[in-house]
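First, the structure itself, so that you have it in front of you.
For this depiction, one protein chain was excluded, whereas all remaining protein chains were kept in their positions.
All chains are identified by letter, namely A and B, in their written order; residue positions are counted from 1 within each chain.
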Amino acid sequence: MPNQTPGHSHPAMPSPGITLGCDYNYEQWPEAVWHEDMALMRAAGIDLVAVNIFGWSSIEPQPGRYDFAALDQIMDLLHANGIRVNLGTGTASPPPWLTHRHPEVLPVTADGTTRFPGGRQAWCPSSPIFREHALALVEQVAHRYGDHPALAMWHVSNELGCHNALCYDDASAQAFREWLTRRYGDLDTLNRAWGTAFWSQRYADWAEIAPPRLALSVRNPAQLVDFHRFSSEALLEHYLCEADILRGHSSAPVTTNFMVTAHIRNLDYWKWAPAMDVIANDHYLDHRLQDPVAELSFAADLTRGLAGGRPWMLMEQATGAVNWQPYNLTKAPGQLQRNSLTHVARGADALCFFQWRASAQGAEKFHSAIVPHAGTQTAVWREVLELSATLDRLAEVGGSTVEADTAILFDWESWWATDTEARPSQGVRYLDQVHAAYRALRELGVTTDLVSPAADLSRYRAVVVPCLHMVRDRDATALSDFVHAGGHALVTFYSGIVDEHDRIRLGGYPGAFRDLLGVTVEEFVPLPPGAETTLDSGARATAWTELLHTTTAETVDRYTDGPLPGVAAVTRNRHGAGQAWYVATALDPADLRDVLRRAIRDAGVTACGPESDGTVEVVRRRGHDHRYTFVINHGDKDIEHHISGHELVADEPAGPVLRVPAGTVRVVRQEQPR
Amino acid sequence: MPNQTPGHSHPAMPSPGITLGCDYNYEQWPEAVWHEDMALMRAAGIDLVAVNIFGWSSIEPQPGRYDFAALDQIMDLLHANGIRVNLGTGTASPPPWLTHRHPEVLPVTADGTTRFPGGRQAWCPSSPIFREHALALVEQVAHRYGDHPALAMWHVSNELGCHNALCYDDASAQAFREWLTRRYGDLDTLNRAWGTAFWSQRYADWAEIAPPRLALSVRNPAQLVDFHRFSSEALLEHYLCEADILRGHSSAPVTTNFMVTAHIRNLDYWKWAPAMDVIANDHYLDHRLQDPVAELSFAADLTRGLAGGRPWMLMEQATGAVNWQPYNLTKAPGQLQRNSLTHVARGADALCFFQWRASAQGAEKFHSAIVPHAGTQTAVWREVLELSATLDRLAEVGGSTVEADTAILFDWESWWATDTEARPSQGVRYLDQVHAAYRALRELGVTTDLVSPAADLSRYRAVVVPCLHMVRDRDATALSDFVHAGGHALVTFYSGIVDEHDRIRLGGYPGAFRDLLGVTVEEFVPLPPGAETTLDSGARATAWTELLHTTTAETVDRYTDGPLPGVAAVTRNRHGAGQAWYVATALDPADLRDVLRRAIRDAGVTACGPESDGTVEVVRRRGHDHRYTFVINHGDKDIEHHISGHELVADEPAGPVLRVPAGTVRVVRQEQPR
Partner (left out) sequence: MPNQTPGHSHPAMPSPGITLGCDYNYEQWPEAVWHEDMALMRAAGIDLVAVNIFGWSSIEPQPGRYDFAALDQIMDLLHANGIRVNLGTGTASPPPWLTHRHPEVLPVTADGTTRFPGGRQAWCPSSPIFREHALALVEQVAHRYGDHPALAMWHVSNELGCHNALCYDDASAQAFREWLTRRYGDLDTLNRAWGTAFWSQRYADWAEIAPPRLALSVRNPAQLVDFHRFSSEALLEHYLCEADILRGHSSAPVTTNFMVTAHIRNLDYWKWAPAMDVIANDHYLDHRLQDPVAELSFAADLTRGLAGGRPWMLMEQATGAVNWQPYNLTKAPGQLQRNSLTHVARGADALCFFQWRASAQGAEKFHSAIVPHAGTQTAVWREVLELSATLDRLAEVGGSTVEADTAILFDWESWWATDTEARPSQGVRYLDQVHAAYRALRELGVTTDLVSPAADLSRYRAVVVPCLHMVRDRDATALSDFVHAGGHALVTFYSGIVDEHDRIRLGGYPGAFRDLLGVTVEEFVPLPPGAETTLDSGARATAWTELLHTTTAETVDRYTDGPLPGVAAVTRNRHGAGQAWYVATALDPADLRDVLRRAIRDAGVTACGPESDGTVEVVRRRGHDHRYTFVINHGDKDIEHHISGHELVADEPAGPVLRVPAGTVRVVRQEQPR
């Protein structure tokens, strides 16, 4: 992670301090409401408003006929009210006239059936017809508003790939072939990379290659991984095309809203991040998960990783419930502020909401908003006002950076490769394993960076590598170098198994890390659901074990029962001052935490918060002259934290003991030690 | 519900008294069996036989070549045996030659794939080719049999829309556009009604509109509701076309068999009912439900509602098991009679079975019948004979009408709107909520009418409004007027939220009923599965709560825990003598019964039966000179009921205490009090 100059705001941030913003879908409301909204936005202290996100059918109601009257008026109104604009290119969903005239623009699923208009994102990322029409619109918008005084930044499309990332139509097939040609150069190389000797899949001509459409049996896993890579890049290419046009007309920063969240996995944001002038993320609590609050912190930290440690924007969150989960739980009193400040603690310098005013119609009419259906005589409205005031008091935090000396390696390619069709156990899913490691560190009070396997690891004391199934040679070497240089690494099972072409690294698992860890594994021994095995330490494990032999490692813990009694389950290998731990099984959360506690202590990692069950988070941001300690109390009991300084939320002196009431957040400013 | 002249048989009923009938698929049997069947039908007292329901491929074996020899013979045989005919138009399923020559007739599902012949109803309701061929057949049948002496009534097609109600092919798209043009007149109106400003869905040309085919994301909910409306009307139009031809050739009454049952929801029978000369329903116990017996009573009451309170026909039921559920349970001894008389108690003046003789072949060969595979040396045959004799003794009940001073509002449009794709909680389903209210009233001994939200409510003391999510202004006003006129209403949660275009009624939920109920709701607060909250009264609730404020209402009960402690959960608002209750959560059954008990006592509602766990039902039919009290004992213990008169089933004097043996039904005739 590059060293940032702390204490200075990100140049592409729309405003100094902590920005408060929202989406504004003015098209859905009559003009009278616009004026009411301006007054309310001022009352709420809104700094930044995103408009024209789904504007296409409004501003180009018929092919080539543009109508900017309403958007002109909105831009001017916002400007007149001192509010800056995050201007959408409007291409997120094509208007009905486009898909009606060109149904070949529509996405096609793996089974070869078409998905139709009626929702959103009904377009194939590789469609040249869509591209042509979308860019023509962007040209118009960029030309018209590129130097509008309200313009703060550009918002390309919206949540790119949320639904349409994987498209299997003929246009995608053609683009996939071109991408493969660039990647492999000749067919022999591709045939070797994909292992097409298996099941008689050798290609004799590029034209024979297609997307991995639904087959009667398991598909080629290397083809699947490459199709994921291609699909991520196809959308990135679309982004770049729009961004190029914008940059030709405007000096405002350009970005799009990522979806770093549990149920979206099709874009490799490590590849996307460099193309963004500022990193923006959309995040919604997912109540389908076991621990939605921990996932919020995880997503925030991963977004910061994408931003290279610099401040980032939360481009969308909800004031209350969403509408697309089976059970759309709302937020408890205080949770809006607590969730919001958790994002700030972890590096967000902007908090935006989807959306300003709850829609009365359409598929998202039950999605919460700043102005609910019931209006402003509501708790939600009052909580937004309170948040706004808090953010004003936290303005000085803007531009500071989060302190962490521990990192977790995270990789979208490993996610794709791990969760493939035929594998040792469907009980092992990549994200679960990463979340398990993250939660353990969070509960140990450790702030963690989430970085790419290709990142510079030298600034960390400890690096955790959960389930990094697919790993490149150079990244495996980098981890080894890190340990040989005195770093501490902890690797969990199913890591280092395949190379970037999804080829097994032969000679004993985990091929990429055998020497680093000092172990060799003959065979994976998954456990059936419900089965549990016990270790010498009393720890319990499920889902996965390995027939493992230590070579240079020492055994830390071993199975007492199950299919592999006496076999090592946790090992440690020393390389000078460096250490490489291996956890060869899925430990229960408390037991994984025990192992990680030992590992981070050995590594000399700083835990800036107390150990807890996850209800307390302490995170520190470092500015130029000060540091800011966020103490977040998710629990229903008041807590105390030993710290002295000036507390910004309540704006009062703090210390030596800071009391943090149940459900609240406190932020203490201290002088920066030099 | 219009006041009927009681004690007179419905003019379109096929016979006086209580008709006993069945489907007769003679095509499946050789001629020798026909003669045996005539004798058996006479022995069983069969009054009415439905034939030619699936006759098309038999009577038009090749395009335009008709062969009526067998049907002629059957019509004459039935007539000679004194049995009247419910004559099918024969169009229920097209013959293979039609779908082979015109595959464009086949239905297409939402994902754009075709459904093929091999089952039944393989036709698109909007197909002009199907229509043309079907009507040509109807013309032939009507012309040939329109004045046949055996003809009692016409049976158009069969279970219209059971499988093919929603069709997404191009013919449906064209018809949908025409329907929308008639509905909205111009595109601006449609764009506003559907909220197409959302997600860039604004239509520039009628041609751009299609059925709501499967999309990558949530579809436009207003479009979905309109497509339901269109689809229901498309089939109704087909019915009317057939009926017109029949009426041109015949004076016999025309109808078709509805499917008022838990798993069929695509036809808005409120719109269909006026087109029927007599209302007929098919009903099968559904053992997938929690309380199949209560659902039978519910369906019977709803069918009576469709009949405007007049007697109706049970056009199909089973003697034992069906074949299409996962576990096809048969009926216990006595259940055939008990279920049948429950229908009679609730207004049926005809009881018909599918089918006469159990098929030896085809998809329904394991469906029970009057003559089982094992023949007539069977319990089923003996129970049918017993039922036949009972119906003879109940003949005088025919034409009388059911007494009820309570109504539940029921609405197919609200069903469609409530169960849409993206909503606050998938734990809330319309029919469950209606069933819950119905079961509570049934267990309180109250006979309930089920009426349209557009019905005249003035004859009721109490009206219950469960989960009426979508409601028109005029219907909301009518309910308010009812209360202001002294009526008592009880509304349950998620009612009154959207208008007929699925637009949120803004300003605080439940928009349509805010003033009536004297409450305003900021926000829905669904509970996750498994969560439960307790109320002051000790009542327990699940699934749903609301952040509610009373304005003019008094609080009856409030939450003690959960996300909203102290907030009102049950309220009552007085308007002079009228009262409007609101139940803002999903109470446990016993607790909902407690609230309803209070509400109906306040309203002065008559409970004609005792409170029970649902094993006892008491229902009263009122004739011209007498009233008939049905006492139905579903339990396994004998019960006593205080009533005096003449008991018709056992044909003996009754009173002052009537003993109703376990599992039986007793019907007591009393003089009609004037």
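Everything below uses one rule, namely that a residue touches a chain if its C-beta (ideal position, glycine included) is under 8 Å from a C-beta of that chain, and two chains touch if they have at least 3 such contacts.
Worth saying up front: this structure is predicted, and the values here are computed from it rather than measured.
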Residue among A:30, A:507 or A:673 touching the omitted chain: A:507
Full-complex contact with the absent chain, from A:84, A:338 or A:423: A:423
Listed residues B:251, B:323 or B:644, member touching the removed chain: B:323
Candidate in contact with the missing chain, chosen from B:115, B:265 or B:646: B:115
Contact set of subunit B toward the excluded chain (per top definition): 25, 27-28, 54-58, 61-62, 90, 92-97, 100, 107, 113-122, 162-164, 287, 320-321, 323-324, 326-330, 332, 358-366, 368, 372-375, 377-380
Residues in subunit A touching the chain absent from view: 111-113, 194-205, 207-210, 212-223, 421-427, 501-504, 506-509, 520-529, 547, 563
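Definition applied: only the chains that are shown with their structure count from here on.
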Inter-centroid spacing, subunit B versus subunit A (mean Cα positions, whole Å): 49
